[in-house]
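All protein chains but one are shown at their positions in the complex.
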Amino acid sequence: ATPPTLAQERGGVINVAMIGELASLDPTVATGDLLGTVTQHFFETLFTFDKEWNVTPLLAEKLPEVSADGRVYTITLRKGVTFHDGSAMTAKDVVASLHRWLELAARGKLVQPNLAGLEAVDDHTVRLSLKEPFAPLAALLAFNNSAAIILPAGKMDNPLKEYVGTGPYMLKERKADQYIQLVRFDGYQAREGDPNGFGGARKQYLDEIRFVPVPDANTRVEGAIAGQYDYADLLPVEAYDRLNGQDKTEPLLLKSFGWPMFIMNNKQGMMTKLEMRKAVQAALNADDMLAAAFGKPEFYTVDGALYPEGYPWRTDAGTEAYNLGDPEKAKELVKAAGYDGKQPIRILTSRQYEFHYKMAQVAAEYLKAAGLAIELQVVDWATLVQRRADPALWDIFITHSPFLPDPALIAPLPATYPGWWDNPEKEKLLVALNAELDQNKRVALFTDLQKLLYDQAPLYKVGDFSALSAKSPKLKGYEASPWPYFWNAYLEK
Amino acid sequence: MTRYILQRLLGMLAVMFTVVTIVFIIVRIAPGDPAAVMLGPDATPADIAALRARLGLDQPLVVQYLFFLGQLIKGDLGQSIFLDMPVTRALAERAEPTFFLTLFSILIASAIALPVGILSAYKRGTLFDQAVTTFAMFAASIPSFWLGLVLIQVFAVRLGWFPVAGYGGPDASFLTRLSHLVLPAVALGVVSSALITRFTRASMLDVLNDDYVRTARSKGMGEFRVVMRHAFKNALIPVLTVIGLTAALLVSGAVVTETVFSLPGVGNLVVSAVLRRDYPVIQGALLVIAAIYVLINFGIDMLYILIDPRVRY
Amino acid sequence: MSQSPSPAGGDVLLSVRNLSKRFHTASGPVKAVEDVSFDVGRGRIVGIVGESGSGKTTAGRCILRLVEPSEGEAVFDGVDLFKLPERALRAYRRRMQIIFQDPYSSLNPRMRVGDIIGEAIDTHGLAKGAARQARIADLLTRVGLSPEHARRYPHEFSGGQRQRIGIARALAVEPELIVADEPVSALDVSVQAQVLNLIQELQKELGLTMLFISHDLTVVEYLCDDIVVLYLGRILEQGPSREVYANPRHPYTKALLSTAPIPDPTVRRERVILQGDIPSPLDPPSGCVFRTRCPFAIEACARAVPPHESVSPGHSVACIRQAELATPATQKVTA
Amino acid sequence: MAAVLSAPSPLTATLPEDVVLRAEDLHTHFIVGERAAKSVDGVTLTVRRGETLAVVGESGSGKSVTSLSIMRLLAHPGRIVAGKILYRMRDGTVVDLATLPEKRMRAIRGKEIAMIFQEPMTSLNPLYTVGDQIMEMIRLHEPLSRHEARRRARQMLELVEIPAAEKRLDQYPHEMSGGMRQRVMIALALSCNPALLIADEPTTALDVTIQAQILDLMRRLQRDIGMSILFITHNLGVVAEIAHEVAVMYAGRVVEQAPVEALFARPRHPYTKGLLACIPNPERDRAADGARLMLNPIPGNVPSVLNLPPGCTYAPRCPLVEPHCEGEAPGLVPAGPGHLSRCFRHELL
Partner (left out) sequence: MAAVSITPAPRLTTLMLQRKTLAIGLAVILAIALFALLAPLIAPYAPNKLSIVNRLKPPSGTYFFGTDEFGRDIFSRTIYAGRLSLTVGAAATVFACVIGITLGLAAGFFRRADAVIARIIDAMMAFPDILLAIALVAALGPSLTTVIVALGIVYAPRLARIVRASTLVIRELPYVEAARALGVPTWRIMTRHVLRNLVSPILVQATFIFAYAMLAEASLSFLGVGVSPEIPTWGTMIASGRQYVGQADWMTIFPGVAIILSVLSLQLVGDGLRDLLDPRLRKDL
């Protein structure tokens, strides 16, 4: 659905209001949607996702050829891809980059133990072999944070000193707390054909893209209304009515964008007790939390399943434990856990995502009603990410995730993720899920996993929510996405 | 005069030294190991031990203090934890908006406060005077962040006269950047004009009762000249002090205002640093801002030389 | 070395010897009082006169140890006050008191008159309860106020009345010596006379000894038995007041007496109008401190501080030319 | 309320040729809230050409307010509420200063009537050189260039016997002593050659020896220049030295005006008499054996201007008081050649 060529204008600069500042610009080492959103413009991966969330090639010529036993991946690279420093991308760069990813990236580390070999077959072919089959590998390689980005072999220090990627835009200047300035990379070789989600052709209409950190959600709204930002990310849904009918901006609703969750500390503290986790599960009222966080019902769905309707992974297994809002039952469980009613349960949350904070506040009231002493720790997102790594510092933290194409990508499932859900039964299911290549069997495995999740309550899924953003009516060619990207977008004069 | 300058200079250095000491103490009263706090929870014990050694935290307090002084003299304020750059650079990069914001606020505040204060003192007891006094007190009661919110709503969102937030992009011209400062400067300026107005009024009242003002009148001089030439110039001396003080206080207002207007200035940096537990940045900002305050005061002391012959002597 | 004469009468209550006081200020040491020696006979009123800044107040405060003297001694009833430790001094505080010039700032505005006087009584544990009240009432009556005034605050009184309260406070501890620092200078003439009368009555009645500081020569002449003339911290002339007034020997004393305005248009005096201003005590002239304004100064005056020479019993002068200049200053001419 | 301004000619007729200034029944009040401080409550006084009128009175008797009323420089709540201040300008016309428009008043201040104040330390602006301050005055009233004004300023400093006048012009007030500043004030006041100089306690803050210098200077200047002086003081000694005529004030009123010798020889008001008796006088106050005699103070205190007694304000303290003194206020009546007294019983004195 490419708009008529005539209307596509080359040139222009857009300001994108993002929700905060980034601690680092290395999407391999760190995770986070914000990081992925920004860096995907200048760092690219071998694969990416299309509109239907299927893995599709990006720097790779085509999808990998997988051996019948599912253990050997042969990846053919595109020819003529150059880095921002002018050098050509070769298999050598890819191998080095993938090694870096396997060592440093949280998602890479999932694969690392399973790795049997990684080598360049020729200048444009890379072969990766596994000890055991691993179904989600291609999806992992397609991800934009904790991402397997391809860097020039000589320029991959940790931390990164230079930001040399292959993307359609390149980093020109970064002023902390002020802006990240990207300019068009003229040596970019787009894929043939039409754009398709993150895949397909990436067109470079805009001269410049500026990501401006605007941590205050309200300022993002006001800035959008005033026309200062061409795109404003993740706005409070309450602003929808205000954005409607403005001449300098328009609301952009992304239905079933993702799901907020309360992650419990399974490693240290009170929440390691199953009864406590079950108590939280029993106490929370998802309706209220969602209503408080997202306002009108059209912005959220009260749903306990890990995938919304329409996804092949959808199942209701275990969800009878969801959205109970039953303080009495919770109290009993709390009592059973031997909790003294005094030891503070620390809920770590951030205001950068205002809905996290609001859900935290509602949850706090429900949990108090269940007899827990709640201590809300409100920090900025960067701090939260830092702190959650230390099991001594928190009991519950709040985060959210988009609906990911493969359950293997769901961040909190592996035991390495802060929360440390480390359960032999789960590990077994997860390994099986990853190793299984048959889709039907995988769905069955996932159903068991979801049921186990509700039994063990390592985390609490709050529901599904829609995301609100705003964009200038002049900004065309933009496709709504959980990680907004601005290649293919252009400004109407 | 040299004596005066020397005296002030020594005084300034003494205060500076105490400021440094206080900052040193503030950082030490933070509970827990400063190195651990500085490095954040991700740090390994080895990292922490290394930093402790680098900062000399394993040394006795006196040695630590001397080390801290030594680093300062070298102009080293440490390394930001979050921003991955030296604190000095982080501060320098953010100096411009804060500097101009402060400057404009002071100009706005003075432009309002001086004439109004003078007139209100001159017409003391009248309705005008009462109105001014009440208004000044009212203005001083408005939280600057609240006023900022109101100004954004009215002038940026509804009327669209000024940008809502930020400090312009990479190629923003100086003028564009300044246009970002108008609303915050007004928000700060109005609030601080209250203080200056009241002070100008009080100072003028003092001076207007002085004998030499009566002498000037007894010469047959017109009122305007009496007030401007004989009263205002004399009243200016304490007023200048307050303007200087306000300039420094504005930095504190800037902390709030910059946050409201998302201005990438020192104030914003401090708030983010607190939220990110970036202690070296907090420490550095405290030091630099206090130093600026001390310098401004010193500058005003030096200005006195121009205005007041008594100190020249 | 200055040789100070004893006052006529012999019984010396206070003997000040070589008192010096230097204040250390930002612009250098101020020589407020330099090498001052004089005696105060029991029951006598000694006047200290001098222009502003001559060190009158400082001398008085030093004697009472309200500022620490730099040098010298003050022998009070046989004991050198300057050598007493703070503790021992407290016993002597009872025996010496001070009255101030400013009737407004010398009374604590937040205290009732009764408490102001009562504090003096309490500090030395002189009376309690009813006896204390009676004593306050008595003191108030004695200074010409009424006992009901004890309940009032200082601001409810006029300047003269306040001065009376100050006097009552000083008298409350039954002192032997009172240093009165310009007690009437701030008062209107009509009230000044009332207070002067009161001081005299009390002095007679209680046998008080007084150091009366003033710059009003007429008042000093009227009230004082002896007079000490200070200039830039030094004594230039001292002696029994009738003697000094009748026969001033120092050019400064002469000038002072000749220029003091007399409320009688028929008196025409030969005036000695001094040129210039008093030099700064930061940097006083060498030798005789008065020489820069003295019409009779010669070179020798700059060389050494002139010694005190006795010119008649109890009357001494610090001027090397006093003998050649001896002429009476005041001549009455009827217009 | 203020008197209606009459045409100049009838005013001229009311003022004898030798009189420069005549205040007639002047009332100046300070109105604070509902209360009026009657600081000047019927002052009548006369300054003759080329003479010095000393106004003497105790603190608060209204001397300064009288002089400020004449200059129309009253501080905020102060207002002339009644009375006339007739002034003969150098060109012979007589004006009523009480009602003169401010603009014309400005031309009179400094040029016709100049004033010096009690506090030499604070009466000069510390931020300008004395030369600037004198030149400012000169150029305000005369069309002189800076250079000419400076020359005149120097001459004025020389006139008041300031040594090294040229250098002093460029000095600031704080670099001078009190006596020197008072000389500068006099130079400033005389720099436009005023016909009348009002001096409000110009020597009170000074030491006796300096006071003598200044009095001497003023006396000589008056003789040489021939201006009239209204000299305010509370010191009867100073009055005796400088005045031709004396007006005695008490509680906002002039109670007696007379030539100086007459007043001291035979005061015709009990207050004046009381004042003179208060001042220690060695001859009078010593018994034959040298023992001190008591002084004769005036009993009681000066009444508050907020609450003046009805009738004669001196009645509560007066030894001659009669019942009717407390009911009716006496007028200022002749009591001898050139002698006026505000007492019903002045003949008894």
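Of note:
Labels A, B, C and D are assigned to the chains in the order they are written; within every chain, residues are numbered from 1.
To be clear about the criterion, contacts are C-beta pairs under 8 Å (C-beta built on N, C-alpha and C of every residue); 3 or more make two chains touch, one makes a residue touch a chain.
The structure presented is a predicted model; accordingly, all values stated were derived computationally and were not measured.
Counted over the whole complex, the shown chains touched by the missing one are A, B, C. Among A:A217, A:L284, A:L429 or A:L445, the one in contact with the hidden chain is A:A217. Residue in contact with the omitted chain (choice from B:I22, B:A92, B:A111 or B:L159): B:I22. The missing chain, though absent from the display, is touched by one residue of C:S54, C:Q97, C:S190 or C:Q238; that residue is C:Q97. With the whole complex as reference, residues 216-218, 221-222, 236, 238-239, 241-242, 287-288, 291-292, 295, 351, 354, 357-358, 361-362, 364-365, 376, 378 of chain A touch the missing chain.
Against the chain not shown here, chain B presents residues 11, 14-15, 18-19, 21-22, 26-27, 29-31, 124-125, 133-134, 137-138, 140-146, 149, 152-153, 157, 202, 205, 209, 248-253, 255-256, 259, 267, 270-271, 274-275, 277, 279, 282-283, 285-286, 289-291, 293-294. Contact residues of chain C toward the unshown chain are 61, 64, 66, 89-90, 93-94, 96-98, 100-102, 104-111, 119-120, 123-124, 153-155, 166, 169-170, 173.
Simple rule for what comes next: only the chains that are shown with their structure count from here on.
Any chain bridging chain A and chain D, meaning touching each of them, is among B; the list is complete. Central chain by Cα centroid: B, whose mean Cα position is closest to the mean of all protein Cα atoms.
Taken residue by residue, chain B touches two or more other chains at no position, since every residue touches fewer.
Interfaces, counted as pairs of touching chains, are A-B, B-D, C-D.
Listed in rising order, the residues of chain B touching chain A in the complex are 40-42, 82-85, 90, 93-94, 152-153, 156-157, 160, 163-167, 169-170, 259-262, 264, 268-269, 272, 275-277. Residues 124-125, 209-212, 214-222, 230, 233-234, 307-310, 313 of chain B touch chain D in their complex. On the chain C side of its complex with chain D, the touching residues are 51-52, 158, 160-161, 188-194, 196-197, 200-201, 215, 217-219, 221-223, 242, 245, 255-256, 259-267, 271, 273-275, 277-278, 293, 335.
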